[in-house]
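Moving on to chain A:
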Amino acid sequence: ACSGGGDDSGAPKAAPTDGTLTVGLLGDIGQPPDPDVYYANNGLAIVLNTYEGLVQYADDKDSVEIAPRLATTWDVNADNTVFTFHLRQGVTFHDGTPFTSAAVKVAFDRRTAVKGGAAYMVEGVKDVATPDDLTAVVTLSAPNSAFLDYLASPFGPKMESPTALAANAGSDDTQTYLQTHDVGTGPYTIAAAQPGTSWTLKRYDGYWGDKSPFTTVQLPIYTDASALQLAFDHGDVSAVVAALPSSSLKKYEGSKDYASYLLPTLQSALVTVNPTKEFFKSQQARLAFLQSIDQKSLVDQVLGNRSEPATTLYAKGMIPGGADKQELTYDPSVMEAYAKTLPAGTDMTIGFASGNTNAEQMANIQAAKLQALGIKATAASYPTSQVFGWINDPTQGPDAFFDGNNGPDGGSPYMWGHVFWDASGGINYFGCEVPEVNAQLDRAVATGDDALYVAAAEEYAKTGCYYNLSYNKDWVLAQKWLTGVEQSHNIGANELDFSKLGIAQ
Partner candidate 1 sequence: MSTVVLPRRTARPVITGRGRTGRRAAWVLVGLLVALTLLAVLARFLAPDDPIQPVAAPQLPPGSPEHLLGTDSIGRDVLSRTLFGLQTSWFSALAVVAVGLLVGGVVGVAAGVGGGWVDAVLMRVTDLFLALPSTLVAIALVAALGPGLRNTLLGMSIVWWPYYARLVRAEVRSVVARPHVEAARLAGVGRGRLVLRHVLPGVVPTAVVTASLDIGNVVLLLAGLSFLGLGQPAPAAELGADTAAGTQLLLSAWWVPVVPGVAVLVLSLVANLAGDGIRTLLGPRR
Partner candidate 2 sequence: MSAAAAPTAVPAPTASVRDLHVSLERGGVRSEVLRGVDLDVARGEIVGLVGESGSGKSMLALSLLGLLPETARPHVTGRVDVLGTDMAHGPESARRAARRSALGAVFQDPMTSLNPTMRIGRQIVEAGQDRDGAVRLLGAMGVPDPELRFRVYPHELSGGLRQRVMAAIAIAGRPALVVADEPTTALDVTVQAQLLALLRELRDDLGCSVLLITHDLGVAAQIADRIAVMYAGRLAEVGSTAQVLGAPAHPYTAGLLRSRLSLTLDRSRRLPTLVADTLTPADRAHGCAYRARCPLAVDRCATAAPGLDDSRPTPGHGAACWFGDETVRAATATITAPAPAAAVPVRATPSTPSTQGPAVVLDDVAVTYTTGHGRRRRTVEAVRGVSLEVAAGQALAIVGESGSGKSTVLRAVAGLVPVTSGRVTVAAGGAQMVFQDAGSSLTPWLTVGETLRERLAPLRLGRAETTRRVEEALAGTGLPTSVARLRPADLSGGQRQRVALARATVVRPAVLLCDEPTSALDASLAATTLNLIRDMRAELAMTVLFVTHDLAVARFVGDRIAVVERGRVVEIDDAEAVVGAPREPYTRALVASVPEIEVVR
C-alpha cells in the first residue's frame, strides 16, 4: 500500500501508470459484501461495483429520479402492483453465464431466504413471471409505489448468477462463498479479499457498459481517520469517499493540489426528542425545544459546506416542489418561558452517537444554549449498540438525540417516513409515533400520492419529536488527476461507480 511517495506533500500527485485506482476505506466494511446481507455503508463500494440492480438512481442529480441499469425500460400498472421490466441485452455474469429474466426471481428468492436487514424490500413480491428471457413481470401482493425505489436502493436486490449461486450454495444459500467472492454483473469483480485488511477488485472485461482505464481497484482499510488522511496526502490513496471528518474539510476545500467534491445524498442531520422523559412530556415543551435550535447557524458552524439547512420534512427533492415545508422558526424565547416554569436546576441530556463528531458538536452547542436559558443541559455520548436498544425502553435514553447523518434506504418519501416516524421503522429511537401518521403513510405508499405524504409529515411534525436539520452531502476527496467523480455518484448510493472514473490527460 505504499508505493510512490518521496514527492513533497502539497504538490499534486502523479496519476498511476499501472491502471490501479486506490480508494481508502475507513474501518472494516463489517458485513460480507453480499448484496442480500450487506446493510452498512463503508463497504457499499464493493457491492455496487460488483453487482447491479434492475434500476438505480440517476447519476449526478440532486433529486430523486429512477434511471435504468440492467432493465432498460419498465412499465408499472395503475395500482402499483405489476411491474414489467425489459432487460438489457448482452449482459453476462462474472462467471460468463448470460443474464436473463430467470435471474430476477432467483435473486428475490435468495434475498427472502437470507433474511438480511433489507429483506423487507421483496416481502411484498407475490410472483415473478418470465414471459421471455428479457422480460420479467413482478407482481406484488399489495400496491406499493415505493417498489421501484426498493430496486434502485443501494441495498436493493441485485442480480446474481443463478448458476454460480447454485454451484456454491453450500448449506447457507451461498453466504459463505459470497463473503469473499461475487456473482454479479458489475464492472468489477472481487479478485482478492482480505477481510479487515484490504479488498482488490479486477475489471470485468465482459462488462456490457463503458470501461474505465482502471484495471484494478485497491480498497485498503484504514482504521484511523488521520492515518487515512495522511495516506491520501501522500498520494498512496487516490480517493476517499465520505470517510473523513468535516473538521478536515477546511484544509482541502479550494486546495489547488487536491480535488474536493460535495455531492448530494438523501442523508440528513436530525434531532429526535424523547417524549417518555419527564422534561418532554408535553408537546409544547418539545416544540419549544425544537424552536430553540438555531438551525441555520448550527448547520453552518458544524457542517459547513457539507450540508445546507433543511427546509422540508422529507429529504431534498423527495416531494417535488417542496410542499412538505418544515414550519419551525428559531425562537428561543418560547423555551426560555418554558424554562421559567421548571424548578431551578432541572437537568436534561442531549445525546449523540459516540465517535460522531458532527453530532457531538451540535449537541454541545445546543446544550450550551439551553444552559444560557437556565436549564442544566449536558451533552452525552452513547455507543451505537446502546442507541438502538432504547426502542425497547425509551426511558433509558437521553431527553433528545442529535443524529449527524442518517437517512432512508431509498428515495421514496414512504421509506423516509417509515424509518423516522414509525416506531418499527428503525431510526425512531424513542418510539415517538402517531398511529394516524403510520396509516397515512401506508395509504400513501399504495398510490404514491404526494399530498398524502405531505399530510402525514405535517401531522407528525406536530409531535415535536422530529427536526430535519440539514441536507447532507457526501464529501469525496480525490487526487487532481481523477476525473468523472460527479458522474459516477448518485443520490442514493454514497459511493462511486468506478467504471465511470478516468485519468485526466
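A quick word on the picks: all candidates are chains of the complex that A comes from, given by their letters.
Everything that follows uses one rule, which is that contacts are C-beta pairs under 8 Å (C-beta built on N, C-alpha and C of every residue); 3 or more make two chains touch, one makes a residue touch a chain; residues count from 1.
This one's a predicted model, so the numbers in the text were calculated from it and none came from an experiment.
Within the complex, chain A makes contact with only one of the listed candidates (1 or 2), namely 1.
Contacts from chain A toward candidate 1 in the complex involve residues 224-226, 229-230, 233, 245, 247-248, 250-251, 301-302, 352, 354-355, 357, 360-361, 364-365, 367-368, 371, 378-383, 386.
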